[in-house]
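For this depiction, one protein chain was excluded, whereas all remaining protein chains were kept in their positions.
== chain A ==
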Amino acid sequence: MSIKKNILITGATSGIGKALACLLVKDLNTCVYGIGRDEEKIQDLLGYENFIFLKFDLFKVEEIEELFKSSLGDIKFSGFVHCAGLEETLPIGLYTVDRVQQVFTVNVFSAIEIVRNLSKKKYSLDQASFILLSSVMGELGQPGKIGYCASKSALLGFARSLALELAKRKIRVNCVSPGIVDTPLTQKLFQQIEEENKSRIVGMHPIGIGEPNDVVYLIEYLLGDKSKWLTGQNIKIDGGYSIQ
């Protein structure tokens, strides 16, 4: 097996990240390194020779450097996709510093720490592509979503600065911001709200809510050479949700 591309994915055990890993492993010239906590959810992926599971809790940001040293020592990545994310509904009155810290740790700090390591020549190729999953909520607001919206906005700023810092190596950095996609994250969210509210949210997506692959094909494009002039952008993919 001659591996030409190594791609690192966080959140590879569920939803969008898992769907992306399932697509990428079909190309035997690509080796996918998937970070997650619960491998039970990806038994199908574990059978692939070109899929490597890294069981790691992203709350442990301070251990990320060691993860690179111990498990990714001589790998040069040509792509990184940060799909891991926490979504929660909590009004401001209940948002303690610890809770804010938690959501920012997984959604933002873990990505910054991974990229701090990944941006070294030792771990990445020139012309690599880094993609961060933000959300339409990175630019919009919703009651109860302070932690989520603030953290997704933070990713937008991070991506813009990073794109400039890494431009001299022609490494591209972009955000992908989906509307509601049918994944376990959405299923959990829908459980918490009333039927009426659910139909209202679905109805706000003019061409319906998305499937994981709708987003995955955009990520595939951003990972590839065809998007080599695209950097520092936030690409919304939301069935028309945010144009209203």
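Operating definition for what follows: a residue touches a chain if its C-beta (ideal position, glycine included) is under 8 Å from a C-beta of that chain, and two chains touch if they have at least 3 such contacts; residues count from 1.
The criterion applied here is as follows: contacts and distances are computed from a predicted model.
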Protein name, per the UniProt record, of whichever chain is missing from view ("Phosphopantetheine binding protein", "Flavodoxin-like fold domain-containing protein", "ABC transporter related protein" or "Exporter of polyketide antibiotics"): "Phosphopantetheine binding protein"
Candidates A:91, A:157, A:184 or A:206 - the one touching the absent chain: A:91
Touching residues on chain A - with respect to the absent chain: 89-91, 93-94, 143-144, 191-195, 197-198
